[in-house]
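Right, chain A next:
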Amino acid sequence: MNFLSIFVIIPLITLLALYAARNRKQINLIAATGATLLLILSGILTYLYLHERAMGNDSLMLFRADILWYAPFNIYYSVGVDGVSVAMLILTSIIMFTGVFASWRIDPLPKEFFLWFFLLSSGVYGFFITIDLFSMFMFYEIALIPMYLLIGIWGTGRKEYSAMKLTLMLMGGSALLLVSILGIYYFSGGDTMNLLEIAQRHIPVEVQRYLFPLTFMGFGVLGALFPFHTWSPDGHASAPTAVSMLHAGVLMKLGGYGAFRVAIYLMPEAAHEQAWIFLILTGISVIYGAFSAVVQTDLKYINAYSSVSHCGLVLFAILMMNETAMTGAVMQMLSHGLMTALFFALIGMIYGRTHTRLITEMGGLMKIMPFLGVSYVIAGLASLGLPGLSGFVAEMTIFVGAFQESDTLHRILTIVAVTSIVITAVYILRVVGKILYGKVQNPQHETLSDATWWERISVVTLIIAIVALGSLPLWISDMIQNSIMPIVGKLMAAL
Partner candidate 1 sequence: MEYTLYILILPLLSFVVLGLMDTKWKPVVAGTVGTAILTIVAALSYYTAWEYFSTANLNGTYQKIIAFNTVWVQFNEHLHIDMGILLDPISVMMLVVISTVSLMVHIYSLAYMKGERGFERYYAFLSLFSFAMLGLVVSTNIFQMYMFWEMVGLSSYLLIGFYYTKPEAVAASKKAFIVTRFADLGFLIGILILSYYTKTFDFGILTSCDANVFASFSGVTFMGASALSWAMALIFIGGAGKSAMFPLHIWLPDAMEGPTPVSALIHAATMVVAGVFLVARLFPIYITFTPEVLHGIAYVGAFTSLFAAVIAIVQTDIKRVLAFSTISQIGFMMVALGVSGYGGQAGTGYMASMFHLFTHAMFKALLFLGAGSIIHAVHSNEMTQMGGLKKFLPVTRWTFLIACLAIAGIPPFSGFFSKDEILAATMHFSPGLGVIMTFTAGLTAFYMFRLYYRIFHGKKYQTTNGHTPHESPVAMTLPLVFLGVVTIFAGFIPFGKFVSSDGGYYHIHIDPTIATISVVVALAGIGLATWLYRKENDASAAVARKFNTIYRAAYHRFYIDELYLFITKKIIFKRISSPVAWFDRHIVDGTMNGLASVTQWVSLKIKGFQSGKIQHYAFVILLGTLIIAAIVIFI
Partner candidate 2 sequence: MMIKEIIFYILALVITVFSIMAVSSRRLIRSATYLLFVLLATAGLYLLLDYHYLFAVQIAVYAGGIMVLFIFAILLTQKPGKNITPEPLFQRVMAILLSGTGLIFCGVIIYKNVSKVYHYVESAEIPVKEIGTTLMGTGKYEYILPFEAISIMLLACIVGAIMIARKR
């Protein structure tokens, strides 16, 4: 039994236990237990990982295990983690944990909600631990499908439309991925699906030219790459709180992670050749998302566009293809995951009280619900990159890294991307000013209550994570950077 597989198994066991649960209390208890176990487990994993590395184990992936799964195509269930995966696993665990608490009072059908929720999470965990292309794809799909039901059943507003749109667009992306995975498989020799082994081989450059854009776009759809991002505003706006959290917090990271792990790692030559196209697209994403967010009036739309902007920055940094920027990309994934989860949690909580998400209908909430108000401000500050909170470290690492590429295109795009910090400030402060400060717009809001204990757990956990990442970034950035170095080495060799 491999240690990493527990990450996939715990959600499945939780599923079974949930199936047996009788009432809401038991359901919540089981879900919370499962999520807590995962959180603890990721803590243990981090410790073990750092310990192994400190002991001098410098193989590319640790805790390797391979189980033959389908011999004719050499598909293995093979797992292994490096610093990037560990970072992602921590993120997923934190968001799972807080997501469970944020949906403590989910209605209707709590049992079914958590069933799908945990199934989704097992897909996400599987995606991050596996290093077999096919298993990766399979876990990707497992993570995708529950989303349709979660949004379609428990969502708000135009939920069927959004769920359909989201699923179809992501499925479209995964269709591209399937093609490229098969392409990679056949052109790398056709006898292994293992990422590490494929990385040792050479895919012909002519083939890479076709496969790289397919792969990058396939993952880019999930990473909200312009112009494939439009599922994000609608999807996030309609999704229930915990699903928005998990989706924006973790699922969108699957895109960045995959682009980094598959597209760039396996096809470095084409990546170098075609980076400029995608750099322009991501550069557009960054600015465009930010500008779009400025005039939105729905809180979730603002946040969704903000996610487009921030996730654009992730892909942007990955495409810079140097060690610093890529480290920054992973940090940004973590940071964005945490803060956007916090945002969506808070928006959900505010919406649960005011029954509106329109910023024009709210005001002066700081006075009525100080805890949520202050937390919202903290999330906003993290989002606009305040030092001491996670956003700053990530963005600065990206900008410093991006600035190391000295040709004109990279320079211009970097400077364009940097300007997003101002626009971010504009829309964040606009929202904060409108909904939290000022006079109470709706007299009925006067009587609303502040956060309950489970909401506080969720919010406080996220804030702690954000502050921890933001004020003591060295250990995690080191961990990530050390894992990125071999990949960058391969990239440099391909140049």
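For anyone wondering why these and not others, all candidates are chains of the complex that A comes from, given by their letters.
Note that in this section contacts are C-beta pairs under 8 Å (C-beta built on N, C-alpha and C of every residue); 3 or more make two chains touch, one makes a residue touch a chain; residues count from 1.
Being a predicted model, the structure only gives us computed values, none of them experimental.
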item: From 1 or 2, the one in contact with chain A within this complex; value: 1
item: Residues on chain A engaged by candidate 1 in the complex (per definition of touch); value: 165, 168-169, 226-227, 229-231, 233-234, 288, 291-292, 294-296, 305, 322-324, 327, 364, 366-367, 370, 381, 384-388, 392-393, 396-397, 399-401, 403-404, 406, 414-415, 418-419, 421-422, 425-426, 429-430, 433, 436-439, 473-474, 477-478, 481
